[in-house]
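Excluded from the complex is one protein chain; the other protein chains are retained at their positions.
Now for subunit A:
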Amino acid sequence: MTLDIITPDRKVFSGEATSITFPGSEGQFQVLNDHAPLVSTLDRGPIVVQSASGQQVFTVDGGVVEVLQNNVLVLAEAIVA
């Protein structure tokens, strides 16, 4: 599935991913291929992106995520280094 992580300042990540773990405000959850349509708010915490080339971690300071037909879109307020 394709994943885009964007903040108001820049595009942080754009590409393919096999599994993504989110710091949801109701608790951590994971999104795999063919996930049902979902909108969730995020808390401050790490987004773990698992892709063919390895694992990447982005720590976000709140945001929202939308999953629709294997397109995952994360609108993060800010990326904490």
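Going forward, a contact is a pair of C-beta atoms (placed from the backbone, for glycine too) under 8 Å apart; a residue touches a chain by one contact, two chains touch by 3 or more; residues count from 1.
The rule is short, and it goes like this: contacts and distances are computed from a predicted model.
A.B. asks: Given the options "ABC transporter permease", "CO or xanthine dehydrogenase, FAD-binding subunit", "ATP synthase gamma chain" or "Propanoyl-CoA acyltransferase", say which is the protein name UniProt records for the missing chain.
C.D. replies: For the chain not displayed, UniProt's protein name is "ATP synthase gamma chain".
A.B. asks: State which residues belonging to subunit A touch the missing partner chain.
C.D. replies: Subunit A touches the chain not shown through residues 6-11, 24-26, 29, 36-41, 64, 66, 68, 73, 75, 77-78.
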